[in-house]
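A quick write-up on the structure given underneath.
Of the protein chains in this complex, one is absent; all others appear in place.
Here is subunit A:
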Amino acid sequence: MSMKKLTCIVCPNGCSLTVLADGDSVRVTGNQCKRGEQFAKEELFHPMRTICTTVRTEFAAAPVLPVRVSAEIPKDRIKDVMEEINRVVIKEPVGRGDVVIADVLGLGVDVIATSSLLRYLKEEEKI
């Protein structure tokens, strides 16, 4: 039997949840609604997160470009995905939504650019 305390982030109420897990049976207390229970179970068994970060570019006018994962990834893979992203150097003026790393680490999500900064700079003949 294990016990875990969580803060629910589904809505601004921010309920303090206590999760009691015993094998497959999970009991959630402290939630004011059904969504809190769902949140606690997901958080306990497969917590997912989004990463937003930057990648290096070879352009002096914009040394980094913002990127994010196209869908949530398992929380315990954040560090691995960051390492993959930190290996990349952008050499082309990619735009918002363009794939920077396809299917990162086989997780089924892409790392995508979240800005067209390089495109704007290209049009202004600054890169």
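Heads up, the rule we're going with is that contacts are C-beta pairs under 8 Å (C-beta built on N, C-alpha and C of every residue); 3 or more make two chains touch, one makes a residue touch a chain; residues count from 1.
Quick note on the criterion: contacts and distances are computed from a predicted model.
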{"item": "Name per UniProt, for the chain absent here [options: \"Hydrogenase 4 subunit B\", \"Electron transport protein SCO1/SenC\", \"NAD(P)/FAD-dependent oxidoreductase\" or \"Inner membrane protein\"]", "value": "\"NAD(P)/FAD-dependent oxidoreductase\""}
{"item": "Contact partner of the left-out chain, one of A:Lys41, A:Arg56 or A:Lys122", "value": "A:Arg56"}
{"item": "Absent-chain contact - pick from A:Ile73, A:Ile101 or A:Leu117", "value": "A:Leu117"}
{"item": "Residue numbers in subunit A that touch the chain omitted from display", "value": "7, 9, 12-14, 49-54, 56, 63-64, 66, 68, 75, 78, 82, 96, 114-117, 120"}
